[in-house]
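Okay, structure first, notes after.
The block that comes next holds chain A.
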Amino acid sequence: MIDDQFVPAAFTGEDLACHRGGRLVFAGLDFEVSPGNALVLRGANGSGKTTLLRLMASLARPATGTLFWGGAVVDDPEAHARRLRFVGHLDAIKLAQTVAENLVFWRALWCGPANEKIVGEAMGALGMAHLADFPVRHLSAGQRHRLALARVIAAPAPLWLLDEPGNALDEKSLAALSQMITVHRARGGMVIFASHGAAFVNDSETLDLGQFAATHVSHWSDDL
Partner candidate 1 sequence: MEGFLEYLDMGGYAVWVWPAYGLVTTGLVGILAMTLRTLKARQKEFDELKSLRRNPSADGSP
Partner candidate 2 sequence: MHKFANPTLFMRIANAIFPWAAGLSIVLFTIGVPIALVTSPPDYQQGDTVRILYLHVPSAWSCMMVYGVIASGSAAFLIWRHPMANLVARASAPMGAVFTALALMTGMLWGEPMWGAFWVWDARLTSTLILFFIYLGYLALADAFEDPERGDKAAALLAVVGSVNLPIIHFSVEWWNTLHQPSIISTSGTSVSGAMLAPMLLMVGAFTSYYVAVLILGLRSELLNAKIRNARTSHAAAGQAAE
């Protein structure tokens, strides 16, 4: 039912600030992504990339500031959730299921009837087609992460929020990731992702979270 709701629109945030554990992680942060664009979040460990992504997914609420979708305030978390796919540090994978079962479940839950073909394509796009009937418990670290990424293809949505998507991936998988982002953007999709490593995406904007750090403790100045 949601399958055809692939309606991208500009996604922006104004004056965002966020607390974690009683500490202000960042403040005064603005961002903007238009259909077809990509935004890379950069910043040292602990600078708040994960926090910001969860906030964009409406999993967390900002201390101050507002999110907008196509100019309208994002105020219904359920409606907002339907527009996005989030891949976090945690894989949300059940070890006892096979690769295909995991994908079919999320596809069905997010986009109504499970479509065999698209699930197969998603596995193919990340080089997992031959692992379809493998129990996830038997997968290596990188294979598990690829499964989490395949989910995003199996259940299309205009906005992708990916937390360090390149982690644990080998070269070919990185290329596949880059490719799937390109295809998504060509359709008008948007991607926001956190990354430390080399840029595997062309033509993206960068948001450095170091700039918005609310507390100015440098992790390094005093130690190295």
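If you want to know what made the cut, all candidates are chains of the complex that A comes from, given by their letters.
Methods note: contacts are C-beta pairs under 8 Å (C-beta built on N, C-alpha and C of every residue); 3 or more make two chains touch, one makes a residue touch a chain; residues count from 1.
All values reported here derive from a predicted model rather than from experimental measurement.
Colleague: Candidates 1 or 2: which touches chain A in this complex?
Modeller: Looking at every copy, the candidate touching chain A is 2.
Colleague: Which residues, counting only chain A, touch candidate 2 once they are in their complex?
Modeller: Checking each residue of chain A against candidate 2 gives 135, 137-138.
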